[in-house]
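Excluded from the complex is one protein chain; the other protein chains are retained at their positions.
Chain nomenclature is as follows: A, B and C, assigned in order of appearance, with residue numbering initiated at 1 for each chain independently.
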Amino acid sequence: MCGIIGVTNHPDAARLAYLGLYALQHRGQESAGIVAVDGHGQPRFHKGMGLVSDVFTEDRLAALTGSTAVGHTRYSTAGASTLLNSQPVNVRYKNGTLVLAHNGNLVNDAEVRRELVHEGAIFASTMDSETIVHLIARSPHDDPEAQIRGALAQVEGAYSLIIAVDQELYAVVDARGFRPLMLGKVGDGVVVTSESCALDIVGARIACELEPGSFVRIRGSEITYLDPLPPKAPTRCVFELVYFSRPDSQIFGESVDQFRRNLGRRLAEEHPATGADCVIAVPDSSNSAALGFSEASGVPFELGLIRNHYVGRTFIHPVQAGRDTKVKIKYNPVREVLQGKSVVVVDDSIVRGTTSPGLVTMLRQAGAREVHFRVASPPTIGSCYYGIDTPHPAELIASSHTVEEIRQYLGADTLGYLSLDGMVHASAGDPQRFCHACFSGAYPTALPSETAKHRFETQP
Amino acid sequence: MCGIIGVTNHPDAARLAYLGLYALQHRGQESAGIVAVDGHGQPRFHKGMGLVSDVFTEDRLAALTGSTAVGHTRYSTAGASTLLNSQPVNVRYKNGTLVLAHNGNLVNDAEVRRELVHEGAIFASTMDSETIVHLIARSPHDDPEAQIRGALAQVEGAYSLIIAVDQELYAVVDARGFRPLMLGKVGDGVVVTSESCALDIVGARIACELEPGSFVRIRGSEITYLDPLPPKAPTRCVFELVYFSRPDSQIFGESVDQFRRNLGRRLAEEHPATGADCVIAVPDSSNSAALGFSEASGVPFELGLIRNHYVGRTFIHPVQAGRDTKVKIKYNPVREVLQGKSVVVVDDSIVRGTTSPGLVTMLRQAGAREVHFRVASPPTIGSCYYGIDTPHPAELIASSHTVEEIRQYLGADTLGYLSLDGMVHASAGDPQRFCHACFSGAYPTALPSETAKHRFETQP
Amino acid sequence: MCGIIGVTNHPDAARLAYLGLYALQHRGQESAGIVAVDGHGQPRFHKGMGLVSDVFTEDRLAALTGSTAVGHTRYSTAGASTLLNSQPVNVRYKNGTLVLAHNGNLVNDAEVRRELVHEGAIFASTMDSETIVHLIARSPHDDPEAQIRGALAQVEGAYSLIIAVDQELYAVVDARGFRPLMLGKVGDGVVVTSESCALDIVGARIACELEPGSFVRIRGSEITYLDPLPPKAPTRCVFELVYFSRPDSQIFGESVDQFRRNLGRRLAEEHPATGADCVIAVPDSSNSAALGFSEASGVPFELGLIRNHYVGRTFIHPVQAGRDTKVKIKYNPVREVLQGKSVVVVDDSIVRGTTSPGLVTMLRQAGAREVHFRVASPPTIGSCYYGIDTPHPAELIASSHTVEEIRQYLGADTLGYLSLDGMVHASAGDPQRFCHACFSGAYPTALPSETAKHRFETQP
Partner (left out) sequence: MCGIIGVTNHPDAARLAYLGLYALQHRGQESAGIVAVDGHGQPRFHKGMGLVSDVFTEDRLAALTGSTAVGHTRYSTAGASTLLNSQPVNVRYKNGTLVLAHNGNLVNDAEVRRELVHEGAIFASTMDSETIVHLIARSPHDDPEAQIRGALAQVEGAYSLIIAVDQELYAVVDARGFRPLMLGKVGDGVVVTSESCALDIVGARIACELEPGSFVRIRGSEITYLDPLPPKAPTRCVFELVYFSRPDSQIFGESVDQFRRNLGRRLAEEHPATGADCVIAVPDSSNSAALGFSEASGVPFELGLIRNHYVGRTFIHPVQAGRDTKVKIKYNPVREVLQGKSVVVVDDSIVRGTTSPGLVTMLRQAGAREVHFRVASPPTIGSCYYGIDTPHPAELIASSHTVEEIRQYLGADTLGYLSLDGMVHASAGDPQRFCHACFSGAYPTALPSETAKHRFETQP
């Protein structure tokens, strides 16, 4: 997954991009990069492995002069080539400097890339984003708009893109609108970014959200809505709302926090926990859902788990650690809250199922009499080919186990998943506009060829 | 402030110390150190600036062999000499290897040190803990117990100490018991540490808490309660319960979480917020108090602020940041929760008052109609000479401003502080047993001489 | 300047490349890189800023599996983009993995690049080497030999190239043969590299030197001499023999050490120092010439200057340093050798002239009675466009000063430069086969366009 931001017409563009990436850190913690472009089209960049606040220093930011900047933060795979694969992509092409940041994944990258290579293109990375760059550079057109439009006509899949051609900024969302993209203004400057929380932190006000198929050009402070891409049925990624985005963001026209409250309320209706003493969240991603559950069920909300703030990158796990030690390192249970209680614990989703059993054990050790596990989404059964790093189905516990088997594995007294219908109806908008393939198996596009799929499934 | 841990009679002593320090990280983030001692009395150590999980690596931990280990994590001052001042102190003296970890501060250090220096002692650091080490080494006695007892007879102030003499461990708490010290067992091993949360994480069960004046020796798995220090009226640090300790810990014979709930309940009684729509906490330290406030007032608890997990060490603040930007970097307000609401925000304490105005601004920008600030402790008016890094009174907003002036400064609609009486009665135990000098000015000991005070106030 | 190496058909290819780069370190100290290719065409690489021995660790080398490896060490410009410009270039193209290491500079890069960009090529770096890679990838041919041959037909300038297409290695030297390239064998393995000293260190025996225009393909252990490039008059870079290459190397069919001895002998004939007490070298590059001078003149050779081995990267120069301090940091004068003596000091060349005055001062301070400066090459008057980082003519002292003016500037008693004729006749081979443009202004190719020249002159 990735977080992206573009800033233009602002004297402090790189600094705003930095702040914005910091607010988008939850979308990718492996690498971060910013490319700034000055009035001569000269790009300056810095990229590095790690958190935004570790990658950049005052000196490095100060060197990124220019009133246009594009930033990217990425969850990526391990290995020597990772920095090579970090974004934004930054090249020279016939119209000048081209900088591109991409959130999403193409499903026909293998085919397009094969053709490009046949025609003499060289690839420095394995990113599908580089494919888009080649298609733009090879366009017979002279105008960036036409070049980008032509390029996107050849690819299929999920893409929210921010592209700088010298200091001109373009923002596009694929016609199905898998990933969010928000447009904001700060003084004379314009900001495009994945979530509204990145607008908030730079003091920008939300101008609008880019609808599926939107194509926007920003020259100076002038924003032009270009002709949209050929329309398709929208399939907004429901997992953005369920888990990925920040609760203080607004995306897809609704509040993430409110959506999650509704998940919790509906979960309480579908799987009540009659007689429970309290409801606790697995902090922080499940907080809103747990509050909603509490509200709908009348069972009081408690802070029974505290998230540890100091988990460093090199935490050394003890050799003879029990199955609850890794959980203990992440969360602290509050014994006074749990002692002797029948506890409802609300989590946003269960993917591999590796953490949850330790969590249940920890709660019981802290005195919980009963543990009722509630999941604010349906069982996760499929991989995502549109940009989320879901593991291979073989690693998804729900792809091969019944709910009862999972309950036993977790060691919970009861287990309840929200239904697919319940999930999509948590939306304040049209419940039909979502992609929920990872829960339902209903993929809205053709899938990548077998070989290319392999890449998705082994290199999340 | 500091967190300390001692482990003995355990094959994995340094690893347990590491895990324990990790759980005590909130007590000091500037430096961390572990000294392990093997069966030959040979010490091996590693110390470094930064978080526990950054200071230690697998290789470094593996090199710390020996079944006894003492660890320390410290909030310390900046500058070149910091690593020199890091603990545990580790020297050779006549009985062999001496390792000492100290939580607290002596108030007569200047006088004792002056005398020691006069007698030919050399000091490598400015830590009062080194003074104790000299006193032990210079004792005419041959037995560590007598040496330690004699040394402590000469010092005045706050000290919870863990001392290893070769592989024998000693644990002492000053007669007033300012700082906590817990004793636990894991298999045949014994663990002594600042808070019970560090016992939990290593899988140890609580054996007992060391009462004020307790003096314990641990040889192998044998725990001997030595004669206590000459008794004094106990003055447990109330700020440990109000703010410093972890809510999942038990110290001073009570649950930190429950104490804070009571603070919140009493705060609601003393300063109700009639007509408010919701209660929110400044996460995470005020969560329990806010829940207590909600419970007692009937105003619903909401998660209106989310703490950011990714604040790195080198975060670069924007040049033209408004007074709310630093707050935005730390907290994210959830607009949906706050929009149009009359909000009660509960904080544990106001020290300098530098963060709170930005917080109020941020809440208003996120839509809060009214902001009612409630503080779960009395106004902070005095420095601490017993180990907490309170700034000089001149920097304490409440030392020179009335509550109404502070309210105006914060920009809050109303402001209410808990009373001193309300605070100490939040305890499940004797409300008379606390030191609350920073709130009341009632210091239980003579104060350091003027020169020495200077050290406290400029170099906390 | 750069040092390059290719190894194939050897189980330890990356390690041999590492050793070879270490021996070529004098050819470039700014960055180093190795790309290894395994039997599946999978490349693995590591690049970094700094010395070979700092860039690589055991772990990093061990990860570079594959029996083919290409290495590069580079003297490069400062700034954020440097790592981006480091070599070897490593891309995927239609025939698979393409790895290229280049020593030299193209003079028509600007024109060719402009055309490529027009056709849709994207450039990730400002290196002319990337231009060659594009030309290869865009070739209509299917065979690497034809692709490379076609690419080189379009470029003009200096290039010694090592190219891997999957595990097949190609080595080419431009038709004028500016830069050296040696071929060696070690067991079943084949090594191609800039200087014979890199063969020595890996235990390879010299198979042959690649003549101007040579084009070689290595498949496994099979070496095929392909048709040479269209012939041109050879112009071997004389500065490689005068200064750049290592004295224990053989290049251009002769011994570097012997060539330099001859320089010294001829210098003694042209500019004798009758009555001098001793001859000293500016170590280590002038050692051979000074020995030759001593031999021809009969003036005894002495070690009057010792080179300091510990000059680190971050050496901090004193604020009030005199003009001899920087020299003192690099060299130590031996007072006993110099005291009261008339000293001949032999240097290989004077480029900017910034070091030499301090050297003369230092020798006089160490007691030298007379200092006779002798330079084993003619005055340096022109920039190099073929790969050597000569500064802009405005910075070359001899481009604007007479020999007498330079003598006064140095503060030497006498100053003598070797003649152009004397220099080229130091060769054991044909004295007509050299490029000596930096000494004579006689450039063997068209020069880069004015804009492109700018790049050479400001970013050496």
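Throughout what follows, contacts are C-beta pairs under 8 Å (C-beta built on N, C-alpha and C of every residue); 3 or more make two chains touch, one makes a residue touch a chain.
Everything quoted here is computed from the prediction, not taken from an experiment.
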Listed by label, the shown chains touching the absent chain are B, C
Any idea which of C:200, C:240 or C:370 touches the chain not displayed? C:200
Give the residue, chosen from C:141, C:185, C:232 or C:328, that touches the chain omitted from the document. C:328
Contacting the left-out chain: of B:37, B:133 or B:418, that is B:133
Among listed residues B:40, B:92 or B:219, the absent chain is touched only by B:92
Contacts from chain C to the absent chain lie at residues 12, 15-16, 18-19, 22-23, 25-26, 29, 51-54, 56-58, 61, 197, 200-201, 203, 246-248, 250, 255, 257-258, 284, 287-288, 291, 301-303, 306-316, 318-320, 322, 325, 328-329, 332-337
Go through chain B and note every residue touching the omitted chain. 44-46, 63, 80-81, 90-94, 98, 117-124, 133-134, 137-139
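Just so we're on the same page, only the chains that are shown with their structure count from here on.
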Touching chain A and also chain C, the following chains: none
Going by C-alpha centroids, which chain is farthest from chain C? Tell me that one. B
Where the centres are mean C-alpha positions, what is the separation of chain A from chain C, in Å? 49
Could you please state the distance in Å, as a whole number, between where the Cα atoms of chain B are centred and where those of chain C are centred? 61
Can you give the whole-Å distance between the Cα centres of chain A and chain B? 37
At least two partner chains per residue is the criterion; list those residues in chain C. none
